[in-house]
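Down below is the structure, laid out as structure tokens.
Only one protein chain is missing from this complex, and each of the others stays in its spot.
When the chains are written out, they are named A and B in that same order, and each has its own residue count from 1.
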Amino acid sequence: MKKIESGNVAAALGVKLSRVQVVAAYPITPQTPLTEKLSELIEGDELKAEYITVESEHSALAVCIGAASAGARAFTATSANGLLYMSEQVHWAAGARLPLVMCVVNRGVGAPWTVWNDHQDSISQRDAGWIQIYVNDHQEIIDTVIKAFRLAEAVSIPVMVCYDGYYLSHTYMPFDVPDEQIVDSFLPEYQYKHTLDPQNPENLNTVTMPFARPDRDGVTQPGYMDIRHNLHVELGTAIPVFEQIDAAYKEAFGRGGKPIMSDYRCEGAEYIVVAMGSLANRIKDAVDELNDEGVKVGVLSLHLYRPFPRVQIIAALENAKGVIVIEKALSYGNEGALFGDIKAALYPCEKKPFVHNYIIGLGGREIKQADLYDSIKASCTASENFEDVSRWIGLNR
Amino acid sequence: MTNPVNLTAEEFIYPGNRACSGCGLSTLYRIGLKALGRDSIFVVPPSCLTVMQGLYPIAATQIPSLNVTFASTAAAATGVRAALKARGKENIKVVAWAGDGGTSDIGIQSLSAAIERGEDFLYICYDNEAYMNTGVQRSGTTPKGAYTTNTPIKGKIQKNKDLPTIIAAHNPTYVATCSAAYPLDFHNKILKAISLKGMKYIHIHTPCPSGWGMEERLSITVGKMAVNAGLFDLYEVENGKKTLSGPSAKLLKRETLPRIDEYLKAQSRFRMLSEEQVAEIQAEIDAKWEKYRQEMA
Partner (left out) sequence: MDECKCEIKTSNSKSGPGDAGRTGSWRVERPVIDLSKCTPAKRQKDSCYLCWLYCPDGVISKELEPKIDLEYCKGCGICAQECPTGAITMVEETSLIEEEKKTNEKN
């Protein structure tokens, strides 16, 4: 069924179709309409779920952690400072191996205060051990939310579905709402291995020694580092699992096939622009313009950011002459976040493309088509002496 | 009437755990679990109880428990409750156990909100009057004048928060105070609490030999001194009405109560109190009981 709705509503409908059982809600721009929509769906009996209006984002994720541990499918959403406030819980949920799904409606972080879009919020949590997926339009939002629940529950690792604040959350696009019955057959009932259960009592997430230690039966159990290592290793297994789930989704709904990254005019391209989120879609226009001028450039939209799909990135980029990373977040005092990841991935390659970096659109700074066209062209026509630093586009405007 | 003879001999926590020798919480937890039974789920933030319940991979507690971050006890318990409701398993009792630091300081926001939302679980705050698990730092319930490691020379300057009263002002279903010196009172108040719907709060005074500076064997005795001198009162609050319980109710009949000096002298954490400060404490107790006599007798 086709609808024309906002990105936030698309996400809310995805949550509804996923038959979430516990929703924690706290307002923060630009996520708020998502959880508002969920309250409408729940109070209107369209979604049977507990709706908890918590008093802070830290508690929002706490509610989800409690609910998931006690055997229910849980969801919350946030942005920017809300995500940072719950940061402790973000790390916790990953270490506790809880299959949560959370929408992060990307927004810049304070200080200074901003309500407008960039990726610093979710990027700042990239090391916590969550799966992070960046989507580009409303169809991808609703499809990915549903896939995310199945993925999270398959690998017992929480998933962050990130979409751009305002650009996606508040704009209206047509998208197809998947059929409820087909979603029911695609997404099984909630499964979690260590549900709190008086029939099988366990003490969850307790203090863990630096060393391995025997349990009550004398069997040696891992120490902290081993448990953390396990999270890291199993994050890696999420890549093929995500591909399998996406393939199953495609079979059920006829959409998908490029879960890790989607490419546009990359076939035979000499230069490849890499970006995440709705920005990647915007870059298509500049790519078209440049191709018309004879510049062989394509754009690669990276969806799965964590776990970082190193093998796929290398395969997509190693034969290019140049890679241009345009992004909305950075590691302050160093360089662009995605830029650093891509450079590091290409480092061991015998033949490496150059990698350039552009920081754009922070705090919602307007991204003009000319910005994109000019910077990509500059990189494509750059001399060897083009300094390998992050360039900021659109300052003092 | 519950007494040691008719109280179940079944234990719900294994010995050989990491509680300090003589821990007041240990006794109350042990007896409290006899009232709660195995159809329970506990939510526990960082605190003495976290350690007592066991370090991975051995759990001393036999009840399924969820360890959570410090500020989130009441929120996580909310989530557990919501999940059980969604799964139709509302017969399982949800009990949050947090220390005084985890309740009056870092955890007060989520607890306050849980009560305001009308959640349905039991929250037990065990009050050993400082951040004991991290080595005796002052908390919101540390009494005025007490030595702690971060009030080492002058003693705590501020008066302690009256947590049960603050919580009672939220009008939850049930508020009660208990002491490790009267474990059967705790047992019975738990039974009452779990029979009620809504938010229930029980504040328990748990003497801490390690942190209060007294011999381990005096844990219960010192706890009794606090109650019998009228410093820590056992009561219940329901529908806005406060009723003194057992050992505290008996004190209403007395014209004067035992002086608080014995209680203070028994603990080295009060060694820095001046005579004026002791007199101040006594005066406050006396004034409080004068008020009780007028309102309750």
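Annotations
Keep this in mind: contacts are C-beta pairs under 8 Å (C-beta built on N, C-alpha and C of every residue); 3 or more make two chains touch, one makes a residue touch a chain.
Note that this is a predicted model, so its numbers are computed, not measured.
Checked against the full complex, the one of B:36, B:60 or B:84 touching the unshown chain is B:60.
From the options B:169, B:220, B:244 or B:278, the residue with contact to the unseen chain in the full assembly is B:220. The set of chain B residues touching the chain not shown comprises 4-5, 7, 9, 11, 13-19, 21-24, 26-27, 30-31, 54-62, 183-184, 209, 215-221. Residues of chain A that touch the chain left out of view are 96-97, 150, 154-156, 188, 193-194, 201-208, 215-217, 222, 224, 226-227, 230-231, 234, 237, 241, 244-245.
One rule holds for everything that comes next: only the chains that are shown with their structure count from here on.
Chain B has its Cα centroid 43 Å from the Cα centroid of chain A.
The touching residues of chain A, counted against chain B in their complex, run 21-22, 24, 48-50, 52-56, 58-60, 62-72, 74, 88-89, 92, 196-198, 200-209, 213-216, 221. In the complex of the two chains, the chain B residues touching chain A come out as 38-41, 43, 50-51, 53-59, 61-69, 71-72, 74-87, 92, 109-110, 112-113, 116-117.
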